[in-house]
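With one protein chain held back, the other chains of the complex are shown just where they sit.
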Amino acid sequence: MSQINRKDGGLINKDKTITFTFNGHILRGYEGDTLASALLANDKHLVGRSFKYHRPRGIVTVGSEEPNAIMEIGSGAYKEPNTRATVTQLYNGLEANSQNHRGPLGFDLMAITDFFSPMLGAGFYYKTFMWPKAFWEKIYEPAIRNSAGLGTLAKQPDPDTYDKGFRYCDILIIGAGASGLSAALTAASSGAKVILADEDFLMGGRLNSETAKIDGISGSEWAKNAVDKLSAMDNVTLMADTTIFGVYDHGIYGALENRSSESREDSKKPRQVNWRIYAKRSILCAGAIERSIAFGNNDRPGIMLAGAVRSYMNRFAVATGQKVTVYTNNDDGWQTAKDLRAKGVKVVAVIDSRSISPVMGIQGAEIFMGTDVIDTKGRRRLKSIKLSNGRTIDTDSLAVSGGWNPNLHLTCHHRGIPKWNEDIASFVPDDKAPPGMSVAGRAKGTMVLNDAIKEGHDLGSSVAQDLGYKASDLEPATTPSVAYNIVANWGVPSGKNRAWVDFQNDVTAKDVKLANQEGFKSVEHVKRYTTLGMATDQGKTANVLGIGIMAENMGQTMEETGTTIFRPPYSPVAVGAFAGRRRGMEFYPTRYTPSHKWSEEQGAVFVEVGMWYRSQWFPQPGETHWRQSVDREVIQTRSSVGICDVTTLGKIDIKGSDVSEFLNKVYVNAFAKLPVGKTRYGLMLREDGMAMDDGTTARLAEDHFVMTTTTANAVSVYRHLQFCHQVLWPDLDVHMISVTEQYAQYAVAGPNSRKLLEKIVDPEHDISNEGFPFMAAAEISVCGGVPARLFRISFSGELAYEIAVPTRYGDSLMRVMMEAGKEFNVVPYGTEALGVMRIEKGHAAGPELNGQTSAYDLGMGGMVSGKKDFIGYKLGLREELQRSDRMQMVGFKPVNKGDLVDKGHSMAGAHLLGLRDEPTTENDQGWISSSIYSPMLGCYIGLGFIKDGLNRKGEFVRAVDLVRGSDIEVEICSPHFYDPEGGRLRE
Amino acid sequence: MSKTRYSAFKVVKEALTGHKGWEPTWRDAEPKADGYDVIIVGGGGHGLSTAYYLAKNHGITNVAVLEKGWIGGGNVGRNTTIIRSNYLLPGNEPFYELSMQLWENLEQDLNYNAMVSQRGIMNLIHSDAQRDAFIRRGNAMLFADAGCEYIEAKEVKERYPFLDMDNPRFPIKAALAQPRGGTVRHDAVAWGYARGASDLGVDIIQNCEVTGFNIENGKCLGVQTSKGEIKAGRVAVCVAGSSGRVMAKAGIKLPIESHVLQAFVTEGLKPVMDNVITFGAGHFYCSQSDKGGLVFGGDIDGYNTYAQRGNLPVVEDVCSGGMAIMPSIGRARLLRMWGGIMDMSMDGSPFIDSTEVEELFFNGGWCYGGFKATPASGYCYAHLLATNHSHEVASAYKLDRFRRGAIIDEKGVGAQPNLH
Partner (left out) sequence: MIINHPLLGPRDSEEFVYLGSTDLINRPTNWEDEASAEDFYQYQYIRENVAGDHKELWYHEQGDQSWLVVTRNTLTHEITNVELAQDVSRAMGRGK
């Protein structure tokens, strides 16, 4: 039968029927339902299994605090595990499945663990599973892991998108219940820019679940009117279905807007939006969360919190049972009995643990004062309860209220420590809420509705006034005052029966006691030892109860016992929502050089370097292995001419009268006397004396320099230079700007490079060997007036130039040069060929400038000036850095030229050992940092670091790569493998 | 030993007799009037393991561990539980390898199941340069007998089908794994060492904050605490993120900054992954706890702080790192995030050393790598305290190493703590 528990009324739309499935059964609900209310309407109480003992469990609450009703929603890649049915808005086609059971939900094979529960108490696993030793990883742990866990994560990539957004306001109001709406009305009317956020898809908070009248109309109607009024105001942003999950520094709030109220397969819209809200002030009106009482077998399906039972009735028009009982220690529990009775539901009994007069009469119900529930019966659904007076009562729905805890979570995100308030028997916020946050209503412990409304009303106005807005002239709404009296009740000794504190993690009152007995007395120790409060609900309904039990055990006050630390997120947030659009290609920004399209046309293979995409090599038809392409590019460049896109190098324009002095301070070598029209290689150190970066700096005019850095360090070198200038030497006349993206730059290398360039450089510029010798630099023009910068520098060791043009000419310059070079059989070469040629020439690059090497280690000690102060000078002289047995960079070549050729890997990463040494840390002499196959030498060569290397040229050692299984004899040699005299680059 | 041994038999017996026989895991002590031979300041993992090894290896049992809050409440109670000995530099690798060997025998040694689980740790390789660097590291590990395994891309894909092998930014080209790496139930390490030390006679004193040191003529004679003055022959500080604050009370400044590292855990899930996966290029590493939560982390927030909480930019960075490499985790929900204070040293490596004050010793600078070091840190600190000599595997961890230039900089980023 469909929706047998559905009654009249409620805030649902009975004209719109919604069809959904639960464990494959087709069920119906209405628009306005949550999954939980629709399940209850269909009399589905058993909805899941507990974590440890696989106990049958039912819906307990009506909100995000739900411990039991967590299930898998959707299927395939869309499956979302551990989803709380109580906050899942019902939509057509919703597919829900219970989780954490083997076999059907009703006959979970894992329920056998419940039988062994006496052995599985708190911390049992720390005391066993130790023998035999090897069994932990192989037997015990896999078994534990398979039975633990909750829902199943889909293996496929998350098919949904998530957005990020930023919002700014004067006042963020968190929670749109009676206090929050009141605060929003006054704050907004004063003119402040207000954001009102609520985790529920229907604003109104508890007003939607209560029967109290406000200003003479029903609470839900008053709330709707208030929301309508606010939504009509320009200075108000309403964010329903939005959870403020964290409070960060300086008024930044994390907010998750849920947009999953429809079948995801049908939606192209983002599933959720992760908002960052910047608020000058905030008002927390997050209400209160009800707690349970620890009594025997208090976890059966059908036992729910009293406020939730009332919500299901009033808001969703769903009766949670045919014969309802209420067990309470406070006045509010009675309201549930009263409301149910008013809707015609049979209330069998009200049991109140307090020895006072009955709070009210409930027609047809037996009243038991000073009485407790001590046990219950009914495996898959509550059947009866047993009272402390010996009575047994048949009931299928027990509504329990242990009192209401102010929802102070967010007040503690900056380490606020809740204070105990005996009047309401709960913790309330201290005065250390995050800066800018005020608290109103039940979140503050103001339990009487009329007072909570007034508090929100006044705060909304006063906070707006603090920010310079006028006072609001609105009058607060009113409602008859209803008292809230309570006497704490943490549970009743229940003999052999277990009394649950944390439902989801199966923590019982006995577990808490055992932890205390074993010396775990701090609330943090108890949490960690028992896992109390560590489930997906973060103990929202359990923690205060657990603390109460601890306090009783140890004979201390609630405040002495204290709470555990509250941390974000308030309720769990999907990892995807934090990542937003940063996935796949969009993980980082992408940078392309101006000739990228040209490279694509050539079929280049790209590699990412510092977010840039650089051509790695350019395969030609018939080439089946990258080595063929790279060897060809090297040979063709060395024999004629090649072009490489080096746009990605950092380029910094520096002007001013003190630039040469400035450069003297940042480079190890002297720059003061660099003539105009010349380029110089420079090595930069960190202050600790280690090499930071290298590059060239050219002097284009008396007061104008241009520096290049490596691609990888372009950003950090520029930052460092700004530091040196602004912080260390603020009065130097130096002005700099990064022009990395303003210029396209190409290396043109090879014996025919000058001939090629002569075809495009405008004739008024002399680039002959005499007119433009090695290390010359000039501002010139090409192709009939296009401004360019030309540098005669060489990384390849060939006669070579680097030519830079404004970015917009980059693509055409590449095409023009390739056309001009046709007669020389010009070849474009990529980063691999670049790397081969630099290793053949013994130039240090990233693997050598790895932050662990000094100028001396790199064989550049001779460059280091002793006549000036520069960054890294003094600390570079420390004794350990000057030891002769430090590892120094040299070259390595195999004794047997054919070594490694058939192995498919180079020497890079191999460690260096004496010819007869065992591979041990003590015997380790160094390592190979870079290694490639040299087409010019016809063998693998490498750069590397070895102890005292500079004095050991000609010695033989072994390059041992145990990881890949090679061990070859190599000769220590000069790193300058090719054209060591350097004649080629001066031709 | 006064304590009953833990065993399956004992668990069953207690289950049948109402659990009345369980005693406190460790003795809660109050300070002795005539003081101690050694006072250890800091009841975290390192302090407790130091106490245990002092008593066990060196027979020094007149020892107190002073903890300002509850034991195990610092980084040993708040980390991503990973153990590994996959270090590069000779100053580090043998130390972490000793730690790994101690982990491997920890539970039998302590008779406490800390769930040491050698499920393997795998570093992903995305480029040739990264491959070269990892081969160098792998060889350093093999030279130190730490073990390692180079895994080709095809096999990575077979073993871990949920990884995004063809991510356009970070295609996975190979991986370097240490099969002996893994995870440990972090809290249990503190409790196990506390129990072991307490059984051997060590006093564990909680809620006892050190407020000052009694130093006369350059010699430390004891400490002032919230429970009064306590005399000591030797004082050994071991307070991780609080290093700066505590050592300042002895007038000592350190090459250390305090920074916050955030870590994250998702809701419980059925088994997703069985090892630790590290995605260095994307600043993300992840494993799955026995309870089913995916435990992950990334970089430190990057600014000096003692507030044990971080901010959103790093949360978002870490989660996008996760989505980049494991795009199925988008629908897993982040359940808890926390921030711990890291004692970030100037080269990313720690200190175990004497100080300029006689009889005052210092152990710190562990950065975010302190958890895996817990056994060896205590082992070597105890060795130093008992013998006056550095243990050979910890001999590089000297406080004056920067003055000499003997830097142990695994990442090569220099004297900037937030980059390590």
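In this document, chain identifiers A and B correspond to the written order of the chains, with residue numbering beginning at 1 in each.
Note that a contact is a pair of C-beta atoms (placed from the backbone, for glycine too) under 8 Å apart; a residue touches a chain by one contact, two chains touch by 3 or more.
A quick note: this is a predicted structure, and the numbers were derived from the prediction, not measured.
**Student:** Among A:Lys155, A:Lys377, A:Lys597 or A:Arg719, single out the residue that touches the unshown chain.
**Tutor:** Within the whole complex, the residue contacting the unshown chain is A:Arg719.
**Student:** Which one touches the absent chain: A:Ile4, A:Ala701 or A:Leu728?
**Tutor:** Of the candidates A:Ile4, A:Ala701 or A:Leu728, A:Leu728 is in touch with the missing chain.
**Student:** Considering the whole complex, not just the chains shown, which residues of chain A touch the missing one?
**Tutor:** 248-252, 278, 414, 435, 658, 661, 687-688, 715, 719, 722-723, 726-732, 869, 873-875, 877-878
**Student:** Considering the whole complex, not just the chains shown, which residues of chain B touch the missing one?
**Tutor:** 243-245, 248, 253-258, 302-307, 311, 313, 346, 402-403, 415-418
The rule is simple: only the chains that are shown with their structure count from here on.
**Student:** Quick check: in the complex, which residue numbers of chain A touch chain B?
**Tutor:** 51, 77, 79-82, 118-119, 121, 124-131, 133, 136-137, 141, 144-146, 148-158, 160, 162, 164, 246, 248-249, 252, 254, 274, 276, 413-415, 510, 514, 517-522, 524-525, 528-529, 531, 534-536, 538, 565, 567-569, 572-576, 578-580, 582-585, 587-588, 607-608, 686-690, 692, 846-847, 850-852, 875, 878-882, 906, 908-911, 919-921, 923-924, 927-931, 960-964
**Student:** Using the touch definition up top, name the residues of chain B that touch chain A in the complex.
**Tutor:** Touching chain A from chain B are residues 6-8, 10-12, 15-16, 19, 22-26, 28, 69-70, 72-73, 77, 90, 93-94, 107-108, 111-119, 127, 129, 131-140, 142-144, 148, 150, 161-162, 164, 167-170, 176, 185, 187-188, 191-192, 206, 266-272, 282, 288, 290-292, 307-309, 311-312, 315-316, 318-324, 327-338, 401, 403-407, 409, 411-415.
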